[in-house]
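This report refers to the structure that appears directly beneath it.
With one protein chain removed, the remaining protein chains of the complex are shown where they sit.
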């Protein structure tokens, strides 16, 4: 009976999000820990079955570095961005698209979802140009254009798209693009209802040292101010930037969510309990 | 988190019943008790939102008798069937179609479902002929034909059909038909996946006095034998007969369910816990 | 051959109204007299078969009062509106939706039409709020919103919708709404081509005593003036108001038609002969 | 009111033939007399508007002979068939397809129908081979295959197809085919509900001299017997043969109808009055 | 291998014109010479098969005059326009629609295309009024309206429409309209991507005597100037006017093409080689 009550409590949310697109940036512990991964895959499959339209975007930093080292190549970073020479780009693409992506697809299929993995090359989904503002980092790219036609084709046929953060350049070359940025750009292009960034923190804190200072809700201009003020820093910057891009371009709400909590996605979407930080 | 776990446990059932038709005979305490009624309406609305195709059939004995008495007419029964002269038929139809049916529709709409109430006259859904095997009972009818086209029109557009057990005769006259029988005939005509009879007992007992003798599962021939043996008797006979008709005509499973238990529908459909008696 | 000529004379009208929506307020003698009723049902069925899209709206005053009296309740009116306490509302709903409505449905089906009866509760078709401008009349409502989705679902599938003038309140409660008003609001919401009010008079007269003063055609502002001037009075006011509402909101033409004339609908729509009063 | 009664009497027929295909062989006086022609075009347009699917097939003997004479060529016949050398074939095709056909199309459009004229070449509708059983008659052909795809394309878009009896040979050459035969073959290929042959006689008589001996109804085998017995002779033979072909291949009913009677089509289809001879 | 290279060189053009409408005015030697005719029919069929949407418009001057003479009537011209009395109009229509049109249809079908021939009467495609600016020329008409619905019906079903330059007047009468003008008006109504006028010259020359002065490309205002200056004269005027009409109304490009060159259509559309004169 408690089970029934819980299902019933989810009903208003199921109604609210019926047919709506939710872009999820999947990463961090939720991708590395097998039990968290299984829980997340269940969450996404359930979302699809009860009528939502979830879309996963992922990167895969640790796996890339590990593969590079196995091939005797030392990963290098400048300002948080991976220096990506041609050989590195090949490894990035192989790992993200050939390993991480298909691993997610296989897990979703095991839960009963019908997932299809894509890179930004498929259907020319994510077109990029070379990132030049931070010196020559090789094949690091910035999103130039999103062509969401292939996403619509797949979701209308009932599939869950899983997208690796590799983009295609004008000459057909590959680009390594920040997965947070891809998720934000895709949410904007699809006019998603929600963008959810799965991270390894509880949310954004006014003062990171003070666990009581979690900001549960803020506006786009609040978010911009926090970056300017240095409250949001390092790896959190592209995540908050992606949220800002998405919301400024018509996405209703963006969330910074703690992926270390099992079923954080379901709790955020289908219960009264708000988690993490929401930007609107 | 427990909430999330519960949702996840429902996933295999949501997958299994996606797009499937479930005919529910709604009646008894679940219809009379306001709190049980609210719970049942939530259950049906949730079923629709997570992708199932629920169809409600109802009668309304107590309300009919009450209205008759208000009009100074004494209800009469022969062999469990209401003697239905012309005036009684008019009261039956007004109560079932004008009061009970619309009350259910309003409750479903209040939960966010989009319900449409029908009688067997609408779209000539249930055609009946006069029941003659038990003497002249007036406008008591037996189902002659089901024309499910209007049901398909409504469910494909996302509505929940709610059907009162009034049928139409060849000359356009109204017939009072047993609601259990209507539910069984409709489940068969729609080739439903499940027929659920909501009752006020826990199920069928081998020996009604022995609460440990609940039959959790039986075949159509078992069910027939129980009727022959007199184990199934009185008001339970048309319910079991409806189950037999449905299963014999292609419905996968029929259930006798205890509607006194809140959310019995959800528990039966979306959890591992089997309730009542299942005929297959 | 005369028959053939008559059919041919209808051709220009059949072409003109092909696929067009005609909302018909059905009432008065055309509903009470069996032979007029049969003729009207034939008219509506023919309209549907030759490609028009007729929609019936009905009230049912006399039947309500009669049922109330049978239940020992004395009907009361204030300013032409029925005082509607909870018990009266229940009787109103039972009679309109459970008796009058299904009777019309059965008659249309007998003519070969496929009719589906609805109240304003079905699919939340007619939403109302309490009418408060004329004192506390109980559950007398005014139309707050029309949700015509269910009408489109039914008419696209070939059905003739028949709608009783019972509306749904925000809390799911029933409201007794003037059927003329419902017809006008529905015609406006559906952007109907015509609204036809079936009445028991020949039309609107400049001077009711002078049978030669029938107004065969007038504008919305003429109609408003006639109300101001008291030429249109009593029961005719809501009819003319409904016509004004409809035409002011985009309905091409509204008609006050004499339902005592057999086949008045067909004559108005399919012949050169104009009947009654037309507002445009 | 009489007008209304007439429309109502047509209702059962409108229902019966809704969406049904009626192939009409148009010819004789109904094509030569301007007033009969106008009446027939009205009949066909009305049929389309009330939901039937009429298809016209025509020949045009007298116009062909007249055009030949204007070109200084003497028409020649062997066994009722026109000897058709290459030059004659060109004249046949120009007259039937360029004059007669477009004249019918223009008349239908003037009545408000949307007609499209075709010859058997368009969309390779009627493929023929050389008729060799009666000696060398030149480009006289027999129907080898009907490709009705173009007819379906046009009727589904609401057009009335008008088809001249010119067929296409394997090498793209034109063939002069009997229009009665084309009508029969087309009715069979389209699985029409009715084939109607418009002629200049009242029907088939047991004894042509005895006006009381009209056969109002007969079977295919009766019809075959009448040909064998010589009761059906000369120009009537291909008409009856076409009826036999049609009915033997699944067409419900074939009619020999007197086209000299104005609106014979409407009377036959929409009234209780049976005209001419029906073969079933 | 050369064959393969040629196919590959056509690829960018096939991509560019996929799904695009190309209106072709077919005439001159390309219509008179059997081998050129066969080549053109192949070109049009290929266009359809690789995904373009070709539409043919044709006149047929020489055949008309020949037929008139066979009927003992002397063709007369005023200012390049055929004096068209009633008898002449009948001959024009028979020849264009009954002979020339069906001949083209048969040739396209022989190549594997599925062609359907129309005159401006079919589906009221081309409506005309009497041309009065050059004196009374009888049934010479000017385009008043184009109703392209029938063209869309045919092309969406995969057919190649072939249209003769006969138009319909308000009273259903036939009009003889310049085929160049029809092509231009049709291209405008269909918002075609290209209009191609097949002629018997290499294009428009700045100085007709100087074969090096071919104008390969010009604007609409250039074209207007050339007419004003008398550089474009006689029969070329309606062709250039049709190009101007088309481009001024949204057609991307219009071409004056030399139909004496085999496969001029394919060369113009599918190769880098520009032929004739292009107006944009």
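The chains carry the letters A, B, C, D and E, assigned in the order they are written, with residues numbered from 1 in each.
Simple rule for what comes next: contacts are C-beta pairs under 8 Å (C-beta built on N, C-alpha and C of every residue); 3 or more make two chains touch, one makes a residue touch a chain.
Predicted, not measured: the structure shown is a model, and the values here were computed from it.
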item	value
Chain not shown, its touching partners among those shown	A, E
Chain not shown: contacting residue from A:25, A:58 or A:121	A:121
Residue of A:154, A:186, A:201 or A:232 in touch with the missing chain, whole complex considered	A:154
Which residue of E:21, E:53, E:111 or E:277 touches the chain not shown here	E:111
Contact footprint on subunit A, counting only the chain that is left out	67, 70-72, 90, 93-99, 101-102, 105-107, 109-110, 114-119, 121-124, 149-150, 153-154, 157, 159, 166, 168, 171-174
Interface with the undisplayed chain - residues on subunit E	1-12, 14-15, 18, 39, 42-43, 45-46, 49-51, 111-112, 261-263, 266-267, 270-271
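Criterion: only the chains that are shown with their structure count from here on.
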item	value
If a chain touches subunit A and subunit E alike, it appears here	none
Chain closest to the middle, measuring from C-alpha centroids that were averaged per chain	C
Chain centre separation (subunit A, subunit D; CA means) in Å	69
Averaged-CA centre spacing for the pair subunit E and subunit C, given as whole angstrom	56
Subunit E, residues touching no fewer than two other chains	none
Overall pattern in which the protein chains touch one another (line/ring/star/complete/other)	line
